[in-house]
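Before anything else, here's the structure in question.
A single protein chain has been omitted; all remaining protein chains appear in their positions.
Right after this comes chain A.
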Amino acid sequence: MKTSFYLFGILLSLPMCNVMLVNAAETSSQQAIPAAAQLCTSCHGAQGQGMGVIDPRLAGLSAEYINNQLTLFQTGKRQNPTMLAMAATVQGDNIAVVSEYFSQQPVADIPLQFRGDKVVISDPFEALAFQGDWSRVIPACTSCHDSSGVGGGQFPRLAGQEVSYLKTQLLSWQNGTRKGDVDNMMGNIAVKLTAAEIDGLSEFFANIK
């Protein structure tokens, strides 16, 4: 009883009310949200499902990718005022805890379209996604982001991601406010995309659900 009294006191003394919310969530939902991920869920959703236009989906991203992005926000290689502040709240071992939690959240099962399933592709954005445009040295998106853009490892899932987020990211790669991948791969590709292609590709992948 003495210990629980102390614990209660500690909780009250903390200036972060979200820690208390954790305990509430832990008792009410089956999968406990780790304390470190609590703040994230207020924008990204309890299961990282995203919140429409405002916030991208985290479910379906690998732990490796989320982990890396948190570090990139913290070091300013990904520039986003909100995420600079939010990522700063997740430090040390908590980075792995948060990454693991969101990477394990469910996403809808989608039928996979593999490269080569269609030999002739009439839609120009689908063609870019599955075949690239080597006359401009643009590789197929799905050569790294995997079949139907489901992603894996260091490559994020594109399928079913929020359309405005995808568009913003391609523009950020283009103007250099997003960096930090190996050899600036994505920056090199994004600068070659036209505005129409950025719109079209974002729509194409967002609609894979």
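The rule is short, and it goes like this: contacts are C-beta pairs under 8 Å (C-beta built on N, C-alpha and C of every residue); 3 or more make two chains touch, one makes a residue touch a chain; residues count from 1.
The rule is short, and it goes like this: contacts and distances are computed from a predicted model.
Per the UniProt record, the chain missing from the shown structure is "Cytochrome c domain-containing protein", taken from the list "Metal ABC transporter ATP-binding protein", "UDP-glucose 4-epimerase", "Thiamine biosynthesis protein ThiS" or "Cytochrome c domain-containing protein". When the omitted chain is restored, the residue from A:G60, A:G132 or A:G200 that touches it is A:G132.
Considering the whole complex, the residue from A:T75, A:Q104 or A:N207 that touches the absent chain is A:T75. Interface with the hidden chain, as seen from chain A, comprises residues 6, 9-10, 13-14, 68, 71-72, 74-77, 88, 91-92, 114-117, 119-120, 131-132, 134, 139, 143, 179-184.
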